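Of the protein chains in this complex, one is absent; all others appear in place.
As written, the chains take the letters A and B, and residue 1 is the first residue of each chain.
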Amino acid sequence: MAVTLPRPAPAAPVQAAPEYGALPAYRGIVSWLTTIDHKRIGILYGSTAFIFFLLGGIEALMIRMQLATPNGTFVSPDAYNQLFTMHGTTMIFLFVMPMSVAFFNYIVPLQIGAPDVAFPRLNAFSYWTFLFGGIFINLSYFVDGMPDGGWFGYAPLSSIQYSPSHRLDFWMLGLQILGVASLAGAFNFMVTIINLRAPGMSLMRMPIFTWNTLITSFLLVFAFPAITVALLLLMFDRMFGTNFYYAPNGGDPLLWQHLFWIFGHPEVYILILPAMGMVSEILPVFSRKPLFGYPFVVYATVAIGFIGFGVWSHHMFTTGLGPIANSFFAASTMLIAVPTGVKIFNWMGTMWGGSIRFTTPMLYAIGFVSMFTIGGLSGVMHAVVPIDMHHQDSYFVVAHFHYVLFGGAFFGLMGGLSFWWPKVTGTMLDEKLGKIAFWFTFTGFNLTFGPMHFLGVDGMPRRVYTYGINQGWTGWFGLNWLGWNFVITIGAITIMIGTLIFMYTAFKALRGPKDAPNDPWDAATLEWSLPSPPPVYNFAVAPVVRSRDAYWAWKRRPQAVEAGDTEATLTVAGHTVGHVEFEEEQPSEEYFAQERNAYHINPSSMHMPNPSFFPIIAAFGLTLMGAGMIFGYALTVAGFLYLIVAIGGWALESTG
Amino acid sequence: MPFPRASGIGRKLVLLGLGVALLALLSGCANVPHSTVMPKTDAARKIQDLYVLVFWLAAFVFVGTQGGLLYVLWRYRARPGHELPEQTHGNTTLEIGWTIAPAVILVFMAVPTIQTIFALESAPPPSPDGNPPLVIEVIGKQWWWEFKYPESRLASGQPLTTANELVIPTGRTVYLSISSDNVIHSFWVQQLTGKIDAMPNHETRLWFTAEEPGQYFGQCAEYCGIQHAQMRMNVIAMTPTDYQAWVARSTKPAEAVTDIAKEGQEAFGTNGCAGCHAIEGNPTAVGKTGPDLSHFGSRTTLAAGILQNTPENLAAWIENPQTIKPGNIMQNLHVRPRDVEALVAYLHSLK
Partner (left out) sequence: MSIAHDVHSAPAAAHDGDGHGEHTPSVLDGKWSAPVGHALPTSTGLDNRKLLMWLFLASDCMFFGALIGTFMVYKGRSLVGPTPHEIFDIPYTSVSAFVLLMSSLTMVLALAAIQRNDQVRLRIWLITTALLGMVFIGGQYYEFTVFYHEGLTLGHSLFGSSFFTLTGFHGAHVTIGIFWLLYMTAVSWTGRLNSEQPLFIEIAGLYWHFVDIVWIVIFTVVYLLP
């Protein structure tokens, strides 16, 4: 009953087409360095983010080896403090955020029927800035050691008096560089989504993943300046002798906390909303029914975005803000649980009455719903301030945020990865292997982070490089080394196994045949109407959108449209199973014929914007400026000149 | 189909989960000195009462949602002949329902929360024994705790000062005035009350009334540098009579009596200890950088609660503090073995 659009005619192979205008077609590595194609940039983001994920995972494994037994000697205290700082920084800024952006890049223009993002070169600049910023932070290893102030860098510990080496300078400047990348990306996606939607795609007909991208970008735009200022004030304190956080001269360490968390709380929504968007795409496809309560899911996400700016002091409940402030933030934090719950119930409503296929992406999406709910419940417990006076800075919080970040964001991202894998690579992941990887990861995850709740209730603080034998956190059956910490380490190793299995699955697929169909899942959104992978120009003709779930509507709109009706009844084996409504005047059959013929257009007549060197040069210049603040101002000046030249070239460059 | 069936990986995982749960039950009976659910004061009980309420509410929601999810997954799994289900788009009544219901549950949580916040944070309740609260200043250091008792003065007029071991009376409200003169720390003695941060340029407060004599253990809970993990403290609650006796002993200087103790007192000066540590009764020991060691002999632990205060441990510490607490501010002073012996005798004689 499905109508599939025909593939492009093989007459003019896409690879041979002079796609890049009058300039010579770049090949090989140069074509990657100068690409401004959102799909390539998406692949760059995703691969780089995955490598940082492995780095962050190794850091986690080393932490767990140290903590498996009491009085551990696997790493020194100094090394441990660097490890937990970098694990957090890497996973948040170098893995989850860029991996989400990889999907924003690849998928969003396809979902809205656009040929690319609004500012392709700015897009490339974002990627290169992220890559150089990530490398820059990790270069600290070769200088004074890696940052060791925690991912949150509280003053006064982060001040020059208590952290005199360059470790925190790398952290501080690296985050600033990464912030530029994130902000540039956020601007780009907001303009793209607001301005480049296909004809007929109103906001309330957009795919839900695109909505989440829009709201995440909004959060980025308004939250990042806060940490930019926090870091600038820290830099001025460390390098220019100001007093913002310097207590002897009247500076208030709480200023850092406020500024950091005004960024930090929206940041956690930035981390989770993309994954929620992916889950909201996957669940309907594999339940074979639309997202339940789409408008309410949209409103709930918008509400989370707004309320998320009003809860930041729940990270500061133990700083003596006073009962009134504490009560206010307790209430606002509880309030944000309401729209979150609405989303969870709508996901369940999507599956209710559906026909659920348990594919690998679906397993991750279901895992998300289950694990994120657990994380949300522990989060609501933290909102109760007196309870938080125990939970804060204990392993209970570590359990909470790993349930929402790993069981939530990571599972969502893995769901998205396995879901869109055929579209991006043109290959199919082995389902059996994918499921095995999932179960190892799921089991390992719960073995690792479930017991942390118990450790938290038993009073174990966080960020400790070791613990004693008599503190109650070890010593089962009289064995000094056996306790929850040991179990947790086993869980971490299990996660590692799951990751390795997934990597093997991915390599196996990439070396296999590129024979993925354009729509292997019978999915709902426009990207699935294109070949796998899509041609460089995406859509030969901007698709016209007449309803939500535009591709489902297209596939399932039987003869009704040919007859000029504005609605159609879907029937399966004689039963009515639903309605599809078209809210606008319909084009004629002749138009549909033209659309189908459009795929026979010779790709060489498509004109893509030229690739450019200036984004990578500008990114490099920016990074040099940061490096110069540590290694010598001459570098900063040099970097600034690079940046100016790049901006000039960028402005004057013809894009063809 | 990979979803748990009668055989295969699903069953193995269920067994694994049961095994883990069993372990959880067994371990719960072990001695847990830092437990947050064994309250020993009025303040800790208020937190516990709230926790019990919230825990059961959360458990109820947990069972409901996870159970509902499992049911949905089983009931609506794809079966042959049911390819395309009814394409429902939503239900406004349900939406309103499941917006309001959680909000109501949250109100049930919010009201006692705010009540407890004010009870714990606005002003200390009247002390059971009719006395005003016992004010003790707590100052977080890298990586130990300093305690000052303004109510108990030494002969010099200075407040009684100790370190790492906080002695308090039962039956009287203890009011801790907490701060730091360096980085942020957090004072957390789990069975007495929740934690609060110790910050420079800020004063934070905790109050509680200990009900029974005993020893309670705590640990710093805000990352404060390289030895954050080894910054513990213990609180010793005594009956009011015993407490008065302790105050009386502690406000008098302790002096070296035996020969070896006197030798130790001299070594305390020649090895540079006096430059960092103060000892009431030792006129050269007036250093303020390190913990006050007056009456060190009566303390049960050393090095901020990480070692029992035995001669062997003290000797090891003096020989090289960096092997026990690497990165801490007390350097290896290369003390000669004879001096170590004497210092141990001296310090342990300060009771």
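Following the convention adopted for this analysis, a contact is a pair of C-beta atoms (placed from the backbone, for glycine too) under 8 Å apart; a residue touches a chain by one contact, two chains touch by 3 or more.
This structure is a prediction, so every number in the text was calculated from the model and none was measured.
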Query raised in the report: Which chains here touch the chain that is missing from view?
Result: A
Query raised in the report: Which listed residue, A:Asp116, A:Asp169, A:Glu281 or A:Asp549, touches the chain dropped from view?
Result: A:Asp116
Requested in this report: Please pick, from A:Ala226, A:Ala550 or A:Ile630, the residue that touches the omitted chain in the full complex.
Outcome: A:Ala226
Query raised in the report: If the hidden chain were put back, which of A:Ile41, A:Ala155, A:Met190 or A:Val369 would touch it?
Result: A:Met190
Requested in this report: Determine and list the subunit A residues touching the chain excluded from the picture.
Outcome: 21-22, 114-116, 118-120, 183, 186-187, 190-191, 194-199, 201, 221-226, 228-230, 232-233, 236, 240-244, 249-252, 255, 259, 262, 537, 540-544, 587, 590-591, 594, 598, 601, 604-609, 653-656
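Here is the rule we go by: only the chains that are shown with their structure count from here on.
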Report task. In the complex, go through subunit B and note every residue touching subunit A. Result -> 1-3, 9, 13, 16-17, 20, 23-24, 26-27, 30-37, 46-47, 50-51, 54-55, 58, 61-62, 65-66, 68-69, 72-73, 76-79, 82-91, 94-95, 98-99, 102-103, 106, 109-110, 113-114, 116-118, 120-122, 182-184, 186, 188, 190, 193-197, 199-205, 217, 219-230, 306, 326-327
Query - Interfacial residue positions of subunit A with respect to subunit B in the complex - result: 76-78, 81, 148, 150, 154, 156-157, 162, 247, 250-254, 287-290, 292-296, 318-320, 322-323, 326-327, 330-331, 334-335, 337-338, 341-342, 344-346, 348-349, 351-358, 363, 366, 369-370, 373-374, 377-378, 380-381, 383-390, 392-394, 435-436, 438-439, 443, 446-447, 450-451, 454, 456-468, 470-473, 475-476, 483-484, 487, 570, 572, 577-579
